[in-house]
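One protein chain is absent from this view; the other protein chains keep their places.
On to subunit A.
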Amino acid sequence: MKLEAMYQEIILDHYRNPHHKGLREPYDTEVHHINPTCGDEVRLRVKLDGAGGDARVVDVSYDSLGCSISQASASVATDLLIGRTVDEGMRIAAEFTALMQSKGEGEPDEDVLEDAVAFAGVSRYPARIKCALLSWMAWKDATAQTLSADPNASMEERVS
């Protein structure tokens, strides 16, 4: 019973048929994030258009090795982030991080998180939270690096 609460059908769908997977050109920054406790890893690229928080997320592409939760989370993240502004993306990332840290008590806003609400059950399992956050952390890092390389971006705008 509890298993199904964690492995929602939405999560298993994204795991079996991940969206936007594969590394693509063009891109501004590529990062490689590893979860040292289990060896899961993601290589993630970001392509932005514009400067600062108003920059548009043109593409997020990735290649990853890991469990169903980390794979599905990467897929869901790209769905939510591509086409948004950086500010919007950072707000979604913050909302998702808060949900993951809610110990199963969070009430996710489906209007903001869409398919990512399915991860609410994961937050009950502390050992799996890092899996769910891996690609989001990679995206935040790649985005911050891209913006800091842009002379028009200010420090305030790239920290969520």
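Of note:
As a working rule, a contact is a pair of C-beta atoms (placed from the backbone, for glycine too) under 8 Å apart; a residue touches a chain by one contact, two chains touch by 3 or more; residues count from 1.
Assume contacts and distances are computed from a predicted model.
Name of the non-displayed chain as stated in its UniProt record, restricted to "Phosphonate C-P lyase system protein PhnK", "Nickel ABC transporter permease", "Molybdopterin synthase catalytic subunit" or "cysteine desulfurase": "cysteine desulfurase". Within the complete assembly, A:Ile69 is the residue of A:Ile69, A:Met90, A:Ala118 or A:Leu147 that touches the hidden chain.
With the whole complex as reference, residues 2-3, 6-7, 12, 37-41, 65-69, 125, 128, 131 of subunit A touch the missing chain.
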